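Here the complex is missing one protein chain, while the rest keep their positions.
All chains are identified by letter, namely A and B, in their written order; residue positions are counted from 1 within each chain.
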Amino acid sequence: MGRRFIVTPKEDLTVLVEAERIKPEIFAGKTLDEIRELIVYEGNRRRKLGELFNIQEEKVEGEEISIVLRGDFSKVSRIGEEMGTGEIIIDGNCGSFLGYKMKGGKIIVKGDAGSWLGAEMRKGTIEVYGNAGDHVGAPLRGLKKNRAMRGGMIIIHGDAGTEVGAYMVKGTIIVEGNCSVLPGLKMSGGTVLIMGDCMGKAGARMSGGKVIICGKAGEILPSFYIDSIVPSVKAKGRKIEGPFYLFLGDVLENASCSGRLFVSVNNNPELKVYEELIESGGT
Amino acid sequence: MAGLNLVLVTGRSLSQGEGLDIGKTTKDYFEGVAIIELDGEDLEALGVVEGGKVKVETEYGSIVVRAIKSRRKHKGIAFMPMGPWASLVIDPNTYGSGMPTLKGIKARILPTDEKIPGIKEILERIYNIRVKEIPKETLSEGESVSTASRVIDNVACSFCGCLCDDLEVEVRNNRVVKVRKACSLGSSKLLHSRENRILNPYVRENGVLVRVDLRSAVKKAAEILANAKYPLLYGWSNTSVEAIRVGVELAEYIGGVFDNTSVICHGPTIQAVQEAGFVTSTLGKVKNYADLIIYWGCNPLNAHPRHLARYSAFAKGIYAKSRRDRKIVVIDVRETDTAKVADLFIKVKPNSDYELATALRMAIRGYDIESGKVAGVNVEKIRELAEMMVSAKFGVIFYGLGLTMTQGKGRNIEELIRLAQDLNEWTKFVAIPMRGHYNVVGANQVSTWTTGYAFSVDFRRGYPRYNPGVTSATDLLNNGDVDAALIVASDPVAHMPAKAVENLVKIPVVTLDPKWSLTAVASTVVIPVAMTGVEVGGTAYRMDKVPIRLKKLVEPPPGILSDEDVLRMILEEVKKLR
Partner (left out) sequence: MDLLIKNGFVYDPINGVNGEVLDIGVRGGKIVDPSEVDPREAKVIDARGKVVMPGGIDIHTHIAGPKVNTGRLMMPSDHYFSFMKFEKGVHRSGTGKYTPSTFLTGYRYARMGWTMAVEPATPPLKTLHTHEELDDTPMIDKLCFLLLDSNRILLDYLSQGDLDRFRTLIVWFLEATKSYAVKLVDPGVAISWSWGRGYGLDIDDEIEPYGITPRDIITSFCRVNQELKLPHTIHVHCNRLGIPGNYETTLKTMKSTSHLSVGGEVNIHITHAQYNSYSGESWFDLGSGSEEIAKYVNNHAHVSLDIGQIDFGTAITMTADAPFEYALFHLSRWKWGGAEVENEAASGIVPFKYRKRNFVNTIQWCIGLELTLLSKDLWRVILTTDHPNGAPFTRYPKIIALLMSKNYREEIFKKLSRRGLKKSILPSIDRELTLYDIAIITRAAPARLLGIDNFKGHLGVGADADVAIYDIDPEKIDLSRDYMKIKERFSRALYTIKGGEIVVKGGEIVKEVYGTTYAVKFREEIDKSLLKELEEKFREYYTISLSNYWIPEEGIRHLRYIYCG
């Protein structure tokens, strides 16, 4: 039999809570009482999971472990850290570092997610129905790119913040709403798809992979060169209808300009000036 | 009603700086800070006369202030000095950096007949703080013991990051009576050191601040901090290294967050250093060598008044002997006072410094730039600047909050550092941040050597961790993530975004300050302290990380201890409780 746990806060949380132990593999081999004994940190206090949250268990079909977090978890961070299997459903908002270093399984957030969503992710899927914070999929500051997102998929149906997919090596991030500045910063592989607008600086210092902006893109960095206009672009099996300007860059990171930046033609009329360069340059 | 859509920039100004020492409840402060500077043409378009009232509306709030005609033209850009009025309309969102967006905000300006709220009104109406009972205290003149005065020389000025150490201070009857060589900000601090002082400890009881003895105040403060699940210890840039060291120890002991004011100034610079490194020098190197000086996103003539004469543009050096031996460039979104002394002024489009740095890096490497204009600047002009840079013998970029507070934040600085690093292939180039408070660098230094991180240090799990954007004072307060605060040598109620202030005033706050700050007025426990650099000595670090000893010039008011001593008392008391 599969197990489904329903976790709800006992009362409103007043300070940040760290709960890296909320993940299917840790719940899997434990009784409900044992799960209630798991340690979480409420600010600087060591607390038992059961002191802060009500936890119930339901038997369900199948083999899977799923954890449903119901209520406001916006102060709770590190849920699903390094999780490799099973499912976490957050029926509400959640805090930062959701699915940090995730290795597999699935996380669904029905509300908003905090910053560093899926940071340093390796595999698995995260789907957010609301908005996400900054640094989606990014590694901690000052690390080499070998710790960046290397696989998996993050879908955000709402908006996202700055630096979506920074340093990404592989994997896919889809933002259906808008994002702030610097999507795809320093990425060397994988795909960042922004269905809405971006506030600018897209693809900064990228050396590989794809950044696709379907809405307004703001000013294109001068370190990108116009290549052509393409009718559509493929992202993780989806065909996105264009047309798109295709820019290559970032020349400051990689002189061969092997990163590809796709920007909607129709939503960015101020980029029309580049069309002359396509015709004359014959690239 | 006719309105105008402008880009709002906030920042330090001379009168805002002087006001810090006269007191924020004074008329001077109100007149100097509850304003917005608008271009003459913009004023005209609004149909508002100079000195008339306008309403500033942004996505984040609105406020009525007085409109001032800016001395220099910057059509389309509106400037507000940092302070409680600007705090109500800035973008509190830090975009994961810890730094709220204080510059480059879209704003709508409208003429209005509404009243400009005073400080009291802001505190009462907006933040719900009872201020009727701000205790009035006057420091007694004391017996006139003698009329003899003494002059103390080589005094280091404890106002801004310049830490000029050549001041001559005349003291008579335990009072500073004359200050020579200092700028107006520095002398204002010293000459007004006795004004607006807190002279007794206070504890809030039934909503009212009640005078208590030091011991009870310390005890109450310790209770608040020891009982907190997640306290924030914030400020630290206007006190000595000695006090900061005790602050770190206290934060570690109680499992709190230790954050200093660089979170709202050069925190992004620190994040950039973590990505790219740095290339820098002390100011003496600039004074002696630099033949190209670029001020980017900073306005030292207003924020660091003696910087140009003592360390940079006008300084007399060994190789660069005077202004004539140097080329000066200013890059800013508006023509500032500093821009007036420049050989080349580059007006960059707001929020486009990253683009400009990119283009400069490309130009010095000889890459093609396809667009004719980048960041609102003609590419020819960018090439001209690039040429100046590579042909300089010793170049320096001084950069300020115009880069750290705008879109891109730390990434702007990262590009600027990379630009300076690149330039070392051709010549000698360094980049130096213009740090604001006199010891904000010291706060970074102590924090780094004791914990490994320069700011936003989180001790909740018993060892230092770091994540601005999550554990930064701004974000913690914006989101209401902490349950108590200790504020030392800072006034977050005046300078933090309104959203953060709203949450701060809901939790118990302990404030250590020599003067009645807005935060002190709103606190649960207020403990007066001696003024560092005036009444108590200690070490401070200049903007280029040169440590300088501050001097004790006069005795503190009777019974008033240093930050360090009070913090030690609190720490000892906390140890009894937890």
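We adopt the following convention: a residue touches a chain if its C-beta (ideal position, glycine included) is under 8 Å from a C-beta of that chain, and two chains touch if they have at least 3 such contacts.
Bear in mind the structure is a predicted one, so any value in this text is a computation, not a measurement.
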item	value
Contact with the hidden chain (one of B:L123, B:A359 or B:V430)	B:V430
Option from A:V68, A:L140 or A:L277 whose C-beta touches the chain left out	A:L140
Residue touching the undisplayed chain, where the options are B:S70, B:S158 or B:Q274	B:Q274
Contact partner of the left-out chain, one of B:R125, B:R180 or B:K393	B:K393
Interface with the undisplayed chain - residues on subunit A	140-144
Touching residues on subunit B - with respect to the absent chain	153-154, 156, 165-166, 241, 245, 249, 252-253, 270, 273-285, 287-289, 310-311, 318, 393-394, 421, 424, 427-428, 430, 444-446, 448-454, 459, 461-466, 539, 541, 545-549
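The working rule: only the chains that are shown with their structure count from here on.
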item	value
Where subunit A and subunit B are represented by their mean Cα positions, the distance between them in whole Å	34
Complex contact set, residues of subunit B against subunit A	95-97, 228-230, 254-256, 271, 274-275, 351-352, 354-355, 358-359, 361-362, 365, 367-371, 374-375, 407-408, 411, 459-462, 467, 469-470, 476, 479-483
Touching residues on subunit A, where the partner in the complex is subunit B	14-16, 18, 41-45, 74-75, 77, 96-97, 114-116, 133-135, 140-142, 161-163, 180-182, 185, 199-201, 204, 219-223, 225-226, 251-252, 273-274, 277
